[in-house]
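Incomplete set of chains, arranged as in the complex.
When the chains are written out, they are named A and B in that same order, and each has its own residue count from 1.
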Amino acid sequence: MKRGKDYIQSIKDMKFELYIDGGKISDIYGHPQIRPAIDAVAATYDFAFRPDLKDQFLLQSNLTGETISRFQHMPQSTEDLMRKVSITRFANRQLGCCSFRCAQNIFAPLLYITEKIDRDRGTHYHENALNWIKLMQKEDLLGCPAITDPKGDRRLQASKQPDPEMYLKVVEKSKDGIVLKGAKLCQTGAILAHEKIVLPCTTHRPGDEDYVVVCAVPGNAPGLINISVRQPQDDRRREGAEIDLGNILYGVHECIVVFDNVFVPWERVFMCGEVEYLDEFNNMFGACHRPTTGGCKSGWADVLIGATELMAENNGLRSISHVKDKLSDMYSLSETICSCGIAAAARGFSIGAAGYLPDPILANNSKYYTSKAVYDLIRLAEDITGGILSCCPGEKELRNPEIGPYLERYVKGVDSQSAEHRLRLVRLIENISWGLNSILHSATHGGGSGQACKLLLYEFSQFAPYRQEALASARRLCGITK
Amino acid sequence: MKRGKDYIQSIKDMKFELYIDGGKISDIYGHPQIRPAIDAVAATYDFAFRPDLKDQFLLQSNLTGETISRFQHMPQSTEDLMRKVSITRFANRQLGCCSFRCAQNIFAPLLYITEKIDRDRGTHYHENALNWIKLMQKEDLLGCPAITDPKGDRRLQASKQPDPEMYLKVVEKSKDGIVLKGAKLCQTGAILAHEKIVLPCTTHRPGDEDYVVVCAVPGNAPGLINISVRQPQDDRRREGAEIDLGNILYGVHECIVVFDNVFVPWERVFMCGEVEYLDEFNNMFGACHRPTTGGCKSGWADVLIGATELMAENNGLRSISHVKDKLSDMYSLSETICSCGIAAAARGFSIGAAGYLPDPILANNSKYYTSKAVYDLIRLAEDITGGILSCCPGEKELRNPEIGPYLERYVKGVDSQSAEHRLRLVRLIENISWGLNSILHSATHGGGSGQACKLLLYEFSQFAPYRQEALASARRLCGITK
């Protein structure tokens, strides 16, 4: 198992091809916009080595028998599913941002579906998947799901797009492997991960077989080009700010990843063209992944709530009735977010050798609820924090000997805390609300949009026995007999 | 264990003193406003005898070793806590109204607190409690928590009220027992229960010792007077309506219960004057009770949703985009309500011999969330159902040969379903929305008001280690070092 420092070294060794701020860079860890993201992941690697967290983070792999990190574990019980929610909440509460450790949510769906395809089709995907998962566990590797295709005109299926590569495409197949062309967008943590896990972003239809590809690609495979996106306040990192960063330790990083004829050997391919299995596979992955949202966003929210409480204290308003009332609503939002994830896990069920799957209805509901709740959270945070949140002087002004003394005097709250103290809180709240580590974006479209989850919530509900039971009960109770 | 018919007979035998509709009645089961409530409880007694439900409803008592109904069980694991939520959802989905079976939520707090008081004070409450709980299990008795005092002027504590009996009071103590005077309001199921479980409705303060009383009183004890309240549409029962009832099988019933010098022997007293234990006891009971809300209200909502779906079908609009969208939101509300309860249960913890307690923060959050969500549910139900919901002809008109044929023609929806069919659905939706079995009231003030739960959510959160951790994390992340 890797410690944080081992992880950092391993990422340095990857030598990703990365473009950022108009140029190509070679020293990824040295770049101020990327280092905080690598450090965030490194911190999560270190959890397993903290004596007080050992019970939470270490366990024996059901695949290899070796001791692994829970972040690499394939849940074998509802207890395991709930723990995944809990450790994610813990991690995000430590980092105040994305913890980048949810890629293992793909393990169970992968084992399940490859076994099924092999059985039906005589393919050999299952062994590939099993070997790759064992590798991930053994080497303690980080994966990055590469899901979101460009999609072009959303009304058209992949094979009907004017540009044939608006969805990542298998442009060549040989006896050794396949060649991929296209791009994946919204790649959170692309250059933090050893492995890119290629997954289709939608349910393709017959005719789209060339776009149905699931495989694992080393992050530094030839032809993979990472292009950094530009996000609110990432500029501040470049200039070497500290206070103004809000979160001085950690931060997200996201890329667009171009696949320019990337070769993938067959032993790393887990699905290729089997369009009729994709629906089930995607839905399983959604069910596995979305309860994590409950932990992720509630842990993230916890830091926002904590900072807001400290700010209320700084304003001298911590015990004022309407402030306590609003904090109560923030607590309630965070706990409801987490409850939805926990419940989906607690109601999970066995899918055989591949382990346990959360309840798909509750999983999708978890994400849908969360996608709305985060806006209420930031509204309340801004309300309590006050006008300073959007009118806050920068640290250069605070450090300027000519005007700094004015600011030290006039930007203070309660007398016992310095202006700098106050600015730091303001910047952290800004950071989580709409700054670099904004909780909004991850909650709105990350892991599937609220709308997509709502549709699945609807679809799965149509098949739920208790919905049928409710219809029967309604008829019976009002006396409709036929 | 009792079957439904045994339960009915046992209630008949109780010969409660009951006033209703201006008079006193002797044949309770024969009264059309009460029978549906007794039948509702009877239906829940029958669950345990249904072969398909045996696994859900039967288990061995940890106290007596005998087979008991899960409704009588004191949870011994988080699994037990979750099952309680699940069977409550099931029961309410069957009944479309309150299932009256949550009194066992008092068992664990009672055993816990009596053990503690006895240990500190040398009293003998614990044995009393244990014996009474064993009796409840053995005889399969229904209890009714008698909690809500009149309260008079809410700003004043009990002993400072102008009327000394605005909170139920111990007006006499002898070597044999105690005498109670006062009243309890909002007694859901008072005349459905073999036992009234007397509990203080608030955290009394020093000086209020005479109001601190926990005990069990047979429902037919001398001096107990039940006064039926008047609720929307209960009139319809008296007139022998069928269609217009909405729910033709089941319905709630509530009373004001007067305690006119009711004697309680010491062996049925579990607390008497120990004001300093009341806070903990009440909070434990709240924690035990409120996750049940998640099951109760989601099961109740399931019937509303089912009826709304059938109504959409009847209108020919089942597959229209905005209707599916609104149904999705109804599903989401119901699942979130349930998820909050499930999560509180899943995060429960052992309190020793007394079994398991749900997480108090999540428990209070469950009730708080639910108290708001139900209004969204009925808003969506009314939206989908259409204007007929508030403009629906009565069954007497439908049955009238002069005008009935007009109604059969003009109150139809899709051609394949009769007008009567439509009216029955409308009445069921009315019944659950704001009629006799309205989900609103139970969710707003039943089991503790939303406001009370919000306050407890706040208070408990102040002590939660992870909230402290969040404060520390916020400081660390923004660089506040002192």
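Keep in mind that, in the parts below, a residue touches a chain if its C-beta (ideal position, glycine included) is under 8 Å from a C-beta of that chain, and two chains touch if they have at least 3 such contacts.
Since the structure is predicted, the reported quantities are computational estimates derived from the model, not experimental observations.
All protein chains share one sequence; of the complete assembly in this entry, 2 are displayed, while the total copy number is 4.
Heads up, the rule we're going with is that only the chains that are shown with their structure count from here on.
If each chain is reduced to the centroid of its CA atoms, chain A and chain B end up 39 Å from each other. Those residues of chain B that touch chain A in the shared complex are 82, 93-96, 242-243, 246-250, 302-303, 305-307, 309-310, 324-325, 327-329, 331-332, 335-336, 338-340, 342-347, 361-362, 365-366, 368-369, 421, 424-425, 427-428, 454-455, 457-458, 461, 466-467, 469-480.
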